[in-house]
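Okay, so here's the structure we're looking at.
The chains shown are only part of the set, and none of them has been moved.
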Amino acid sequence: MKARVTVTLKTGILDPQGKAIEGALRALGIEGIASVRQGKMFEIELDGTADRAKAEALLKQAADKLLANTVIENYRVDVLG
Amino acid sequence: MLPNDTPITPELVAEHGLKADEYERILKLIGRAPTLTELGIFSAMWNEHCSYKSSKVHLRGLPTKAPWVIQGPGENAGVIDIGDGLACVFKMESHNHPSYIEPYQGAATGVGGILRDVFTMGARPVACLNALSFGAPGHPKTRHLVGGVVAGIGGYGNSFGVPTVAGSVRFHARYDGNCLVNAMAVGLAHKDQIFYAAASGVGMPIVYLGSKTGRDGIHGASMASAEFGEDSEEKRPTVQVGDPFSEKLLLEACLEIMAKGCVIAIQDMGAAGLTSSATEMGAKGDLGVTLDLDKVPCREEGMTAYEMMLSESQERMLMVLKPEKEKEAEAIFRKWGLDFAIVGETTPTKRFIVKHGGQVMADLPIKELGSQAPEYKRPFVSAAKLPVIEAEDVTAPKGTAEALEILLATPDLCSKRWVWEQYDHVIGGNTVQRPGGDAAVVRVEEGPKALALTTDVTPRYCEADPFEGGKQAVAECWRNITAVGATPLAITDNLNFGNPERPEIMGQFVGCVRGIAEACKALDFPVVSGNVSLYNETNGKAILPTPSIGGVGLIADFTRSASIAFKREGEAILLVGETTGWLGQSMYLRDICGREDGAPPPVDLTEERENGDFVRALILDGTATAAHDLSDGGLLVALAEMAIASGIGATLTAAPTDIPEHAFWFGEDQARYLVTVPAAKADAVIARARETGVLAAHVGVTGGDALLIEGERPLPVARLRHQFEHWLPAYMAGEL
Amino acid sequence: MKAAVLVFPGINRERDMARTLKLVSGQAPAMVWHAETALPAGTDLVVIPGGFSYGDYLRCGAIAARSPVMDAVRAFAAKGGLVLGVCNGFQILCEAGLLPGVLMRNQQLRFICRDVYLKVERSNTPFTRGYNAGQVIRVPVAHGEGNYIADGETVARLEGEGRVLFRYCSPDGMVDPNWNHNGAINAIAGIVNERGNVLGMMPHPENHVEASIGPTDGRGLFAGLAEALAKAA
């Protein structure tokens, strides 16, 4: 089974990297971009289990314990099947 | 992927970078058509990068011996004796082509590769250096390459945990289509615990260590030897991604099992991965090797024998273990979380046999794979010598003060702080002299001994006169080491040139190598390791001939080493060496007069040695308080650098007499140094010089906060510093 | 002083730290492997050195913060034991929840290695008793992600409770964006936890302790710690 966990910065947390990318895009002459926020994405391959709910629980655990720093980040789990 | 018994067509041969006559040689050698895997093996072993087929005959002319040389060229790295039972292990290697295609990963894996070469020999890396050549600043790719390469070198070295302490960076339009990334690593080992590649004993297990094998850089080694065409950016060959974290674990694991006495032979997997490491271990040990590829840890599914043999996945090693230590070694590797697999054994047959899925995919004579590689005496022509430019014939378009300010802000002469601040240069706690001076000084363990390290070459001299340029590269390296008070011991070289099949390029190569050999002999500065990178050209346009020289010197007590910064006000500034005002090929001629021509300054090696020995003695007996060698930009640029490094100005009293002023200040005569000494000692030092046949002259006094040159406006040090520091950051920020 | 230096895979300044602890306190620290579940008996100082634990993959310090040995560190800190995290160590402490906030990419998005100036905000702590309040010290930094950030409330608490011990400043002690190389909020270079026994800082005082090599401004921190521990014992 395949799944995806996306991790994004909470609103209000400064994103220096996103800011720098905004600047760099402008420097490259790419106009029309108001803001950029950078996040992470994990493409995860799960062993065997066809049980969606179980997979979701597992991934939530993975995100809570490691993939996201919940002090500053939000996450979202998508089981793709 | 083609099956192993694919008929070998001329197209297939050509795609593997083998010439028709080279293929004939293969047929003769094995008496039949090769399998696909075998063809791949030959292509990897016989390409320029691994076989040195165009360069070998000339490299034999390099001096490689000295009483302190423990291991010269021929192993993963050179080894020299630095006393007290310690050895210094070092080498330089290029990652030019990969860095042009993917600057971050290309440079990162270049650093990873050279670090592996050093710790494979049992040494803990203690310093990294690099020599970088980029295209013209205005070329659309240059900024991207500089940013990526520098970040990649830092990214790998910083994470691995070795200080990157010195290097060089230059810009020139001739590197527009081919940047050069030469990385050097230096390590320390116990003299009696050096490890080599030669296997010994029949039936010994061959162990695969490190990361898993993927389809990285297949054909990377062949790519490194192929000229670029217009379409090279489209081809996008598989790029290797570096994993400094795994390499750090590999280092610790290797040093641990070496210390436990588990290792008979060890070889890292660099270019041509499993192929060259396995054959080298067998060939050097007069043994055969049988590999069972079913045992090789793979990262991807369905990898064929061909792919596994040519993969250039990083952070891998091959080792022959003492059979009784197998369990112990495996436990150590598992502890570090690394793969460990027995993938073959040594045999008495001198055959290189590769099995996969129960089938023999390759069966080749192991020694001949290396020893029977083609060796070429390629035709070469030497370019006509350029005329000597007389200083009187060059009119000065600008005043001295203005010229200095301009020169300090040129891409080649400006501060490279933007680069070396991205390298952790203090980790280890042994960096006595950081980047920015002549040579870096790195304390050896608890001291007081220290290594002096530098990389040097002046490609525009090499282009104008390969022989003198080759000499100059070595001499400048020797001079930089001398200028910190150390005794130069040995070098590693990285010879970067264009297409050797063109006689004029081969002429550059031959000239430079001869010049290097001559200088090394005269200065007792043997070559103990090195690397050749040819075919650095795009659409028939070659790079400037660039033989990077990496030098290692030793100072008995690092607290005696000299730096370039003025130390206090009121000291005498002395110029050591003869000044004729040589403007040919100088930075002044190029960047102020807009002319890149003339013969480069000749290098008198006897003078070089005498002047250097004199300066070193002044430093070691505590007379000299600061020292700086003269190179690009000449006397005034060197003076400015000493002032900028200290914040102390100077009043220059020397008035050129028989030399035009601009030639005096900016000429690039060789074998020269600036030293400061307490004012009261100046006359005695000049007299001492005269007695030993060395020229030394009083050129000024330190003090104040500006450089004062007669007849010129004062040059505040703060302003000079701004000129010196601003160009590179501004350029990289896209402001220029 | 009975220090324990934690060693995670990928940590690379553990030798620098061990050498400095030995040099300043006279006693070599214990080197403690990340898989251990207990600290050596009698440990009175835990040091998490710099480096790239687990390659700094995912987030700096994230994987190391979840190692078995960190449970022991948490228990040690809860009992008031002194914990010092430098560079990657600071990042690990934040990820482990022992310190608030997080270290983001440097504002310039580049790794920076240079000497910086720090203003010592307080001297009445076991970590800074070797300095005077307001003193400016010079120590090196070497990091790509040292840009300290926390939410406004947390920062206000840190400031209000005097928990910022080190701040980037100019050579004459002025807090100035030009001297805040990584863009950290309020130029924060080092903070302590509520109880004051856990310090995290980005710069490397352990690399500035030998006069023959360079400045020695880092010494005060270790000398002060040794004194504090000797007094406590």
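Every chain is named by a letter (A, B and C) in the order it is written, and numbering of its residues begins at 1.
In the analysis below, a residue touches a chain if its C-beta (ideal position, glycine included) is under 8 Å from a C-beta of that chain, and two chains touch if they have at least 3 such contacts.
None of these values were measured; they are calculated from a predicted model.
For the complete assembly in this file, the formula in terms of the labelled chains is A x2, B x1, C x1.
Keep in mind that, in the parts below, only the chains that are shown with their structure count from here on.
Chain A and chain C have CA centres that are 29 Å apart. In whole angstrom, the spacing between the mean C-alpha positions of chain B and chain C is 36. If each chain is reduced to the centroid of its CA atoms, chain A and chain B end up 41 Å from each other.
Residues 58-59, 62-63, 66, 95, 97, 100-102, 104-109, 147, 149, 151, 183, 185 of chain C touch chain A in their complex. Here chain B touches chain C in the complex through residues 151, 154-155, 158-161, 243-246, 248-249, 336-337, 420-432, 443, 447, 558-559, going by the rule given at the top.
Chain contact summary for the complex, chain A toward chain C: residues 12-17, 20, 65-67, 69, 71-72.
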